[in-house]
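Yeah, one chain of the complex is gone here, protein chain that is, but the others are all in their spots.
Chain naming follows the written order as A, B and C, and within any one chain the residues start at number 1.
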Amino acid sequence: MASKPLNVGIVGYGFMGRTHANGFRKVSNFFDLEYRPVLRAACGRDEAKLKAYAEKWGWETTETDWRALVKRKDIDVVDICTPNDSHAEIAIAAAREGKMVLCEKPLSMDGAEGEKMVAEIEKAGVANMVWYNYRRAPAVTLAKQIIDSGKLGKIFHYRAKFLQDWTISADLPQGGAGLWRLDAKAAGSGVTGDLLAHCIDTALWLNGSISTVTAMTETFVKQRTHTATGKVEEVGIDDACAFLARFSNGSLATFESTRYARGHKALYTFEINGENASIFWDLHDLHRLQFFDYADESRTRGWKSIHVTDGDHPYMGNWWVPGLQIGYEHTFVHQVADFLKGLETKTPAGPTFRDALETQYVCDAVLSSASTGSWTKVKQLA
Amino acid sequence: MASKPLNVGIVGYGFMGRTHANGFRKVSNFFDLEYRPVLRAACGRDEAKLKAYAEKWGWETTETDWRALVKRKDIDVVDICTPNDSHAEIAIAAAREGKMVLCEKPLSMDGAEGEKMVAEIEKAGVANMVWYNYRRAPAVTLAKQIIDSGKLGKIFHYRAKFLQDWTISADLPQGGAGLWRLDAKAAGSGVTGDLLAHCIDTALWLNGSISTVTAMTETFVKQRTHTATGKVEEVGIDDACAFLARFSNGSLATFESTRYARGHKALYTFEINGENASIFWDLHDLHRLQFFDYADESRTRGWKSIHVTDGDHPYMGNWWVPGLQIGYEHTFVHQVADFLKGLETKTPAGPTFRDALETQYVCDAVLSSASTGSWTKVKQLA
Amino acid sequence: MASKPLNVGIVGYGFMGRTHANGFRKVSNFFDLEYRPVLRAACGRDEAKLKAYAEKWGWETTETDWRALVKRKDIDVVDICTPNDSHAEIAIAAAREGKMVLCEKPLSMDGAEGEKMVAEIEKAGVANMVWYNYRRAPAVTLAKQIIDSGKLGKIFHYRAKFLQDWTISADLPQGGAGLWRLDAKAAGSGVTGDLLAHCIDTALWLNGSISTVTAMTETFVKQRTHTATGKVEEVGIDDACAFLARFSNGSLATFESTRYARGHKALYTFEINGENASIFWDLHDLHRLQFFDYADESRTRGWKSIHVTDGDHPYMGNWWVPGLQIGYEHTFVHQVADFLKGLETKTPAGPTFRDALETQYVCDAVLSSASTGSWTKVKQLA
Partner (left out) sequence: MASKPLNVGIVGYGFMGRTHANGFRKVSNFFDLEYRPVLRAACGRDEAKLKAYAEKWGWETTETDWRALVKRKDIDVVDICTPNDSHAEIAIAAAREGKMVLCEKPLSMDGAEGEKMVAEIEKAGVANMVWYNYRRAPAVTLAKQIIDSGKLGKIFHYRAKFLQDWTISADLPQGGAGLWRLDAKAAGSGVTGDLLAHCIDTALWLNGSISTVTAMTETFVKQRTHTATGKVEEVGIDDACAFLARFSNGSLATFESTRYARGHKALYTFEINGENASIFWDLHDLHRLQFFDYADESRTRGWKSIHVTDGDHPYMGNWWVPGLQIGYEHTFVHQVADFLKGLETKTPAGPTFRDALETQYVCDAVLSSASTGSWTKVKQLA
């Protein structure tokens, strides 16, 4: 086998631990690349769960302390899938050990912390990437290609939302396995960092920087039992967040996210309206892209539902045949493929830590605006 | 008012009596035409119902005997909205009196009867038309325009269905007000003449003649109480009918109709697949046309959902503004408008009685094939 | 004919002049009501256009001065279809003459003017109504019925948008026939009063009062030739407007409108998310309502696409048969029917002038907030 092994050590074995492991395992079956990920070590605190996870996915070894993992000589890449409050510490330690670092989104608890991470990772000069996986849904990448081709002309509007409904019940606790996203101490924020961060990352990628925002947040269920203490405690996260924004290119935007939109499981949608064309995408049918092109003949003009499964669509030549859709997990496989290709070609795949910091700046401005009630300028990357 | 009055006498005041009256009343508000229909006389056997109908719609006079109506000097056009078994008698009598004749579909009980009607009407030389209204849904007319433009290339496939679910209950009687469609004596056939006739008319218009068919029919509920006799009687109509066909142009077709498709109220759909493009239409969203054009750029190719509400779409310049849809009843208004325009320009609007006879021939072949189990040639127009 | 004639005098013969005339003409064909509108007089300044309009629609007489019209003894109802800047003057004069008054939306140029109109109309004690027609799309009325039934439970979110794309071209002039909506002097505002007013009216009806808003507006094309002067002038209207809102019931909302959303002709949509159920509606398929009910069995739960064409759906028993859709113009017929029924039952049909004033207050707060950049309280009805 000609490909070069790249030893991965993962920290965390939850939902993201599974999506990443699947990405590392599958990529070589579908993509021709110089590098081949090796599932070398999995790390987590609960040894029983860790062992089960490692066995299920074929991680060759395990560690219960990430500090040990990042020092291991046989590890090339440290992949961080832990709750948000430990991203910085692990990433910085790994970078200092000269490891490449992959980090789950959001990058950090806030912009200030993210700046430290970027400083360290860039000082270390190691390859790095943040898992904003939706960029690699083939339909979203196709949207990027269409936009880059100039077909849209001047952009007037951008709108994105990410709607879920899984926390409506007041009986749901905060904290604990699978529920740390409801615990402000672990998550930093609620839907803003968890869901809107995805919307913002895509928006920055497709439409450039955001200059100013005004936002509102709400916590519908004010108190929940905390799993750690067993007591009813104040809920510190935002259950819902909406904001208006102005992009640097002059376009206007609306963003919204909630976990209280009954009927929507994970409805991430975005739409972009340009002078000459518009694009719409929807995570619930992630294999389709809606495209309206004003250049089409007048009488037969309409929104096209593109079934993004052809060989000339992004990534799709590596999968099956036209008409046969792929799913959610494939976005991670693509991200691994692009990361490896980036190593091969010395062209880093985005979003890097630095790219992801920009999203943190927007989140900071959003949360600040929700608190002050004022339009708030977004800090820009240096 | 510059327009010339055209006195209409209608026979029948049921569902179709309402759609036609609405067509006559509205056409002059929306179309600039030389002729203006006058709702001169309504005719029906039940005097109380007739009076109520006439008053509601503004018919100036009433008649309880159609024989009297067709002889009236003040009537220019006789419009027939009665059950199928009386079309021929009324149409022939009206033609012999020199009246223009409009006839609800299907033209006749069968091809033989239809031939007599055509012979008489053509001998009389009077303007005539059959109400296959769906040709005038703007999206269907747009389909015709696209096909006529040659965009589809060689045609490979045609498929049509008309699905309803209103007769599933075995408690529904046959015959009586609103239910004569379940009575073979009044209707001639079941879904074949009622629903498939629409599908066939559109198909002949869009894709040319049908040469041969093989069919099956079924009567799911074998006995129903007859309203006329109060007794349980055998059901003589076909509840469902499906057939395979070959068109003269070499394309293959499937046709299906039923009143037992739970969940579909009036789902008439057709699709036509050509070498270069395909078209799909659906009565449940009649204001849209789906169009796939292989000539579109590869990466952004997809089915276009055309919202047929623009000023350059058929008929739509006469209605509102882009984006605002019209509905079912407008197909009749359009048919009136085209009939009047045909008088004005001496270019008869279709489908004429002769055109509609072709549909009867297909229905005859379908019913015959369902009975014999053999592929059956369709009689062609002389 | 048993029904009582109600003489209507209309002011204005533009787009709305047509929709209203059609409503008055058709209502008696489809609804059984005590009152029957008579198209007694049409009024407008351009005599040639007025005559053509009156003839086309059957208005019995004409007037070129609305001051004369409102004084005519033979007029029971004055219906105002003029640009926004003349609503108040005409409505007040008509009310002082004791006429019932119907007024196109938005009620007024702003809340202050609206208050005067409400004061006068209520002092006169005449029947009154504002043409927020979308309340009467059967699917929207069905949404209201579902909400009133309590099926949704506590409401968390409301989102509405009204997207168009007809003013993208910078060559379009402001002012003149059909284009007064681009002229701030005639229209008062741009999309806020024209389109968002519809969204707000529906929202207030479905979800109660709005307490506070933060907004942004934009004018993408800053200068356009003014039809009146022939000169290039500053554009005074908002081309786009988006705002965040909090309803009094604690729910959060996003509203957006623009005439620069390429691909959308008249895409008015709203969605409401409750604890137990959610509803979505879309003007481009106005005959459908999307409904998600969490009470449905878990495994087969999903958004239902309700084809609102059954006899037990609002208004639909008066039209055709299940599966056959109606369109845009029917909302006006329904509004006439409800107005007449309101007279008959002495139960005024909404929205009254007072109801419509609430929408003005929201518009005022939105435009003020867009100017100040602050969250702004909405003035509430006394």
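We take it that contacts are C-beta pairs under 8 Å (C-beta built on N, C-alpha and C of every residue); 3 or more make two chains touch, one makes a residue touch a chain.
Being a predicted model, the structure only gives us computed values, none of them experimental.
Touch with the chain that is not drawn comes from one residue among C:D293, C:E329 or C:D364, which is C:D293. Among B:L179, B:A228, B:A261 or B:V321, the one in contact with the hidden chain is B:A261.
In the complete complex, the hidden chain is touched by one of A:H307, A:H334 or A:R354, namely A:H307. Considering B:A277, B:L357 or B:V378, the position touching the chain not shown turns out to be B:A277 (whole complex).
Summarising the interface, chain C meets the missing chain with residues 142, 145-146, 289, 291, 293, 296, 298-307, 310, 312-313.
By the touch criterion stated above, the residues of chain B touching the omitted chain are 156-157, 159, 161, 163, 165, 168, 214-216, 218, 220, 240, 242-244, 246, 252, 254, 256, 258, 260-264, 273-278, 292, 294, 303, 373-375.
Residues 1, 15, 18-19, 21-22, 25-26, 28-29, 55-58, 164, 166, 264-267, 283-287, 307, 309-310, 319-330 are the ones on chain A that touch the missing chain.
Criterion: only the chains that are shown with their structure count from here on.
Rotation angle relating chain A to chain B: 180°, from a CA superposition, given to the nearest 5. Innermost chain of the displayed assembly, by C-alpha centre distance to the whole-protein C-alpha centre, is C. Distance between chain A and chain B, defined via averaged C-alpha coordinates, is recorded as 55 Å. Mean C-alpha position of chain A lies 42 Å from that of chain C. Residues of chain A in contact with two or more other chains: 303.
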